[in-house]
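One protein chain omitted, others in place.
Each chain gets a letter, A and B, in the order it is written, and its residues are counted from 1.
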Amino acid sequence: MNRRDLLAWATALAAAPLARPHAQTPVTVRWWYHFDDPSASPAELVRAFEASNPGIHVQAENIPWGGGSDYDTRMYSAIIANDAPDCAMVKFNNMPRLMEMDAIEPLDGRIAAWPGRADISDYLWALHRASDGHRYYLPVQYVVLYLYVRQDWVQKAGLPMPTDFDKFLAAAKAMTGDDRWGFGLRGGAGGHDFWCSFVLGGGAKMVKGGLVTPEALAANKWFIDLFRVQHVEPPSAPSDGFLQIISNLKAGRTGMTIHHIGSANEISAALGDAITAMPVPRGPQGKGWTSFGDGSNAIFAQGRNKDAAWAWISYLSTGETNVAFNKLSGQVTVTSSGARNWSFQPKRFIDATVASLPIAATLPPSPQTADFTRTVWPQTTQKALLGQISPDDMMRTFETLYFG
Amino acid sequence: MRRLRRILGTDLPVAAILAFALLPWLWMVLSSLRPESDYARYPVRLLPDTLTLANHIELLARTSFAQNMRDSLIVAAGAVSTGLLLSLPAAYAFSRLRFPGRRALRVQFLVVNMFPVVMLILPLFVLLRDFRLLDTYFALIIGHATFTLPFAIWLLTSYIDGIPAELDEAAMIDGATRLQLMIRVVLPLAAPGLVAVGIYLFIASWNEYLFALMLAGRNVRTVTVALQSFIGENQVHWGLLTAGGTLVALPAVVLFLFAQKRLVGGLTGGAVKG
Partner (left out) sequence: MRAPAALPWLLLAPALLATVVLVFAPAADTLWLSLHNVVLFRPRVRPFVGLANYAAMLEDAEFWAGLGRSLLWVVAGVGLQFLLGFAAALLLNRQFGWRTLARALIIVPWALPSVIIGLVWTWMLDFNLGLINEIGLRLGLLAVPVPWLSQPATAMAAVILAIVWQGFPFFAVTLLAGLQAIPPEHYEAAAIDGAGRVAAFRHVTLPGLAPVIATALLLRMIWVANSLDLILVMTGGGPGTSTQTLPLYAFLRAWSGADYGYGSALAVVLTLLLLGVVVAYAVRSAR
C-alpha cells in the first residue's frame, strides 16, 4: 500500500475531474440513499427515469443509516479515497464539512436554469442556502418537528393545550403519576431537537456568548429541571432514543413528546383520536424554535457524470416524482404542487407541520454541528440530567465547542 | 439414586446455562411471531394473543434478506477455508519447528487484533480501492480471514502442541515427508481443534459488520448490513429485526450440530499410545 496515497488526500481532492458535458456513451450515475422502510425500493422511480432519459443508468445504493454515523463514515471514507458516488442524499449537519473539503459541487447555475425551481417555495430555498451564499443542496424531502399531545388527557385534566412553556409544564404535571409521565424526553442521540425547542426557544442564541446569557442559563435550567425537579419525564429519559420515546407514547406511558410527521401514521394507528399534534410551546419571550428536518441531494465534485447526476436528482425533486419519492421515504414533499393534495398522513398532523414552519430553524452551519448533535449534546446533557455537572456547566461546554 | 444425582448434578445445571443462553433469543423469536402492534404495549404481555408469520414473510418476500444470507454464507465459507489454509501451516511451524524469531513472530500475530479496526478502516478502504477490490467477495473473505488469524494460529498451535511429538517422530522414522506428516498424522489428530477454529472463523465472519459496511455493500451485501438497514432514521422495524435475528442464528447452530462429532472423534486413546 502506498502511504502517500492516503496522505495525499489533498491532491486527490484538488484534482477536480473535468465534467464531460455531453456523454455519448451510456453513463452510470451512482446514487446513495437511505430510506426508513427496508421494503421501500426506488426501483420504480429509477425505471421511469431511465425510460425518459435514455443513455443514463442509475445505480441506486442503499447505505445503512446507523444513527447517521454509519452513513457518514462511509461517505467521508469514500470522498477521501476518491471513490465518492456521483450524488447522494445528504443532511445540513454535514454541509460545512463537505464544503470545506470541496467535496460537493455548487449547483447555483443548474438550479437557476431549472424549470422545477418555481415549484419549491422561496422559504425552502432560503433555508437551503449555504453559509457562503451558494447552493450545494437540492431539497428533496423535509419534516418539521412538532409536539405530540394526548389531547384526551389534557381535556380530562381540564387544561388548555400547551401553547407556551407554563401551560406545557402544567399539562406535563397533570399527566404525570399513576405509572405514567407527562413528557417523553429523548436524552440519547438526536435529542438536541428537544433541547433546541426549549432552550433556543426560551432565550438562548447560537452566537458567541449567546449560550451563557442569564436568559440562556435560565432556559436550560428550566429544561433540565423538568427531569430533575419536576419529575415529569420517565427515569429512563437520559438514555431514551427514538425507539423509546415513540414506543412509550404508543403504549400510553407518556403524554407528550416531540417528533414529526414521519411517525404520524404509526402513532395514530396505535392511539387514534386520542393523539394530536401542535407546534412546540413558545418561550417566555413569545419566541418559538423548532427543528427543520432537512433532506437533500448533492452532487460530488469528484464524480465524472455531473450532468447525468443533475438530471437524476432534479428529476427526484420535481412534482409528481417528488411526491412518489416521499411516499417511499415517509416524509413531506418539497414541491408546492405536490403539497396541495398531500394526504398520506391524517390532516391534523399535516396542519401541525405547516403551522410549525414559521418557527422552523436549523443549527448554525458550523463544522462543529455534526459532533454536537452526535456526541457532545447527548454526553453533556446526560451528565447534567444525572447531576454529574450543573446545567450552567452544560451550557458552557456548548459555548466552548461552538465559539471557543 | 444415581439417576437423581445425574439430574441434579448435570441436567439441571446444563438446563440453567442453556436458559441463560437461549432466553433472550427465544424472547426475540416470540417477538418475531407477534403482530408489530404488540411491541409497544403496556403492561408488557409475555404471551401474544395471536401468532403470525407476517414478519417472516415480509422479511423473505419483500426485502433482500434471502439474497443477503447467501452472500454471508459465501463470505463465511470463503473465510473459513482461507483462514484455515493460512493458519494451519503457520501453526504447525510454531508448534513443531524451532527457528530464530519464533516467539516474536507468534506475538506479532497477536498484534493484528490489538489495533482498533475502526482506526484501520480508512487506509484499508484506500488500499482496496487501489486494487479495485471494493465490493467483491474476495475483499471480505481476505479481510475476515486476516483479522481472525491471531485466533486461528494461536489456538491451532496450542491444539497441535497437545499432540504428542513422539507420533511425528515415529512417522518420520517410517520415512514420511513433512507434508505427508502434516496431512496424515497431524491433521486428523488436530481435528477437534480444526473444528473449533473453523466454527470460530465462520461465526466471526458471519457476524462481522464494519468491513461488510465499508468494503462492500451493493454487489455483496451481507446479513449484518441488511439487519442494520432495518433501523432507519425515524423508524425501527422491530418485526423485521426480530425475524432476521431469529433466522440469522440458525446456520451456525446447524453447522455446529453436525460439526461437533468431529470435535469428539479426533483423538483416540489408541493413537496416543502409538
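In the analysis below, a contact is a pair of C-beta atoms (placed from the backbone, for glycine too) under 8 Å apart; a residue touches a chain by one contact, two chains touch by 3 or more.
Every value quoted in this text rests on a predicted model; they were computed, and no experiment measured them.
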| task | Have a look at B:53, B:118 or B:183 and name the one touching the chain we're not showing. | result | B:118
| task | Among B:127, B:186, B:201 or B:216, choose the residue that contacts the chain missing from this document, as touch is defined above. | result | B:127
| note | Hidden partner sits against subunit A at residues 1, 3, 6-7, 9-10, 12-14, 67, 69, 72-73, 76, 80, 96-98, 100-101, 187-189, 234-240, 244, 247-248, 251, 253, 367, 370-371, 374-375, 378-380, 382-383, 385-386, 388
| Residue numbers in subunit B that touch the chain omitted from display | 6, 10-11, 13-14, 17-18, 20-22, 24-25, 27-28, 39-44, 46, 85-87, 89-90, 92-93, 97, 99, 102-103, 105-120, 123-124, 127, 142-143, 145-147, 149-151, 153-155, 157-159, 161-162, 168-169, 172, 178, 192-193, 195-196, 199-200, 203, 206-207, 209-210, 223-224, 227-228, 231, 241, 244-245, 248-249, 251-254, 256-257, 260, 263-264, 266-267, 269, 272-273
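The rule is short, and it goes like this: only the chains that are shown with their structure count from here on.
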| note | As the complex stands, subunit B meets subunit A at residues 37, 39-42, 58, 62-63, 121-123, 125-127, 129-130, 134, 213-214, 217-218, 225-226, 228-238, 240
| message | Touching residues of subunit A toward subunit B in the complex: what are they? | response | 1-2, 5-6, 34-39, 59, 61-68, 70, 73-74, 77-78, 80-83, 242-243, 246-248, 250-253, 259-260, 262-263, 266, 269-270, 330
